[in-house]
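See structure below.
The complex appears here minus one protein chain, its other protein chains still in place.
Chain nomenclature is as follows: A, B and C, assigned in order of appearance, with residue numbering initiated at 1 for each chain independently.
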Amino acid sequence: MPTIPYIENFSDWVDSFSYHHSITVRFSETDAFGHLNNTNVFVYFEEARIEFLKTLGLMERWMRQESESILVTGDLQCDYLKQVFFDEKLDIYVKVATIGRTSADIHYMAKNEEGDVCFTGRGRIVQVSKQTNRSIAWDDAVKVALTGESIASK
Amino acid sequence: MPTIPYIENFSDWVDSFSYHHSITVRFSETDAFGHLNNTNVFVYFEEARIEFLKTLGLMERWMRQESESILVTGDLQCDYLKQVFFDEKLDIYVKVATIGRTSADIHYMAKNEEGDVCFTGRGRIVQVSKQTNRSIAWDDAVKVALTGESIASK
Amino acid sequence: MPTIPYIENFSDWVDSFSYHHSITVRFSETDAFGHLNNTNVFVYFEEARIEFLKTLGLMERWMRQESESILVTGDLQCDYLKQVFFDEKLDIYVKVATIGRTSADIHYMAKNEEGDVCFTGRGRIVQVSKQTNRSIAWDDAVKVALTGESIASK
Partner (left out) sequence: MPTIPYIENFSDWVDSFSYHHSITVRFSETDAFGHLNNTNVFVYFEEARIEFLKTLGLMERWMRQESESILVTGDLQCDYLKQVFFDEKLDIYVKVATIGRTSADIHYMAKNEEGDVCFTGRGRIVQVSKQTNRSIAWDDAVKVALTGESIASK
């Protein structure tokens, strides 16, 4: 098993997810090496993260024109375990790993139809003010929604 | 020579451009057929169109937060004449073909380093109100800038 | 109704499609004007076209490593009728409009959940030799599959 800094025990980690969102690799997402271009996994992470936040009822608040805050990416990373090709159907699993005052650590895992983990990832999302660009503490409703999810997936 | 609806005489048309913006094909823009994916020519058109409008001093007005109008794409098309590959340097030529009351017809031509025309295109840009989504007539300053360019490239 | 060169009667044309493929607008496909960036409609066209060809049993032949030919885009165009925003679900309709010796004219239509046509398009796909880059006549099996679809959607 690969050594990945944010994964203690690989098989426990794989089992810790419950939510997933499915995507199919587009032809325009492949490259001249014949496989999925490395940059597109982050597009899948974003799509799956947003779908996940929507199921928690959280996304809408940051999408409104009049919202004071937006959600930004603090950091983001991916470990590529297995090449992926055109037309593969991938389940992108998402979970809240930890929650801070103004940010949350989100984990990602992509499984193909054979059940192989093709790539894993993590990244911190941060709530920031549109005015000041500074981070803003989660309010209680967000914290409860994210925490519930965090506990549920343990 | 190919028959392209918006081109009367191919060599006259090739000679009618003066402005161009250069791009280099990114690896992430190729696909598993080993060449530039067809969807990315429109990314190049947009980049070259914006650079062109910037040289006319026109782009800034639509990018300001407080601007009442934005510039949208009415229609857009491309004719692919020659396959393009990773790392090719392309000059994307842009010109104003005709100007209407609220829109302008923009033509595009991509030439590689051998001087071959690899693809051609055209599309209508339209000024629309952010509030109503309806088209808004160009003001005189815009018209003069676009017309001057249109005359200059004849 | 807009005047679109490849559409004779708009409502007849809308009714002439049977196949569609659904997509949801990704956040990464929007731009700073707050809407779907104009370049991404062609990504949707490609995805829907490939799914359509797969249902006809045709796509696989061009994806094999040992295939002598690939499918390329001869030309492509889009008419934008209505702005599209993040998270909208669009049905991308696809049909074969006409078939030539080595190419076929494909039509596209995007409908949102309210049933509004947001954009329309068309483009020619061409079978070309990997060796010579020249167009190759469709063999009978392809022609029958494409023609059947063409007749069915009239």
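Methods note: contacts are C-beta pairs under 8 Å (C-beta built on N, C-alpha and C of every residue); 3 or more make two chains touch, one makes a residue touch a chain.
Just so it is clear, the model here is predicted, and its values are computed rather than measured.
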Using the touch definition up top, pick the residue from A:Thr39, A:Thr55 or A:Thr98 that touches the left-out chain. A:Thr39
Contacts of subunit A with the absent chain, listed as residue ranges: 4-5, 32-33, 37-40, 42-43, 46, 63, 70, 72-80, 83, 133
Positions on subunit C where the hidden chain makes contact: 27-28, 30-32, 34-35, 37, 39, 85-86
Those residues of subunit B that touch the unshown chain are 26-28, 43, 46-47, 50, 63, 86-87
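Simple rule for what comes next: only the chains that are shown with their structure count from here on.
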Please give the pair of chains with the highest number of C-beta contact pairs. B-C
How would the subunit A/subunit C interface be labelled, same or different, where same requires over half of its residue numbers to be shared? same
Please compute the C-alpha centroid of subunit B, do the same for subunit C, then give the distance between them in whole Å. 22
Mind checking the centre-to-centre distance between subunit A and subunit C? Centres are C-alpha means, answer in whole Å. 31
Contacts with two or more other chains occur in subunit C at residues 43, 46, 63
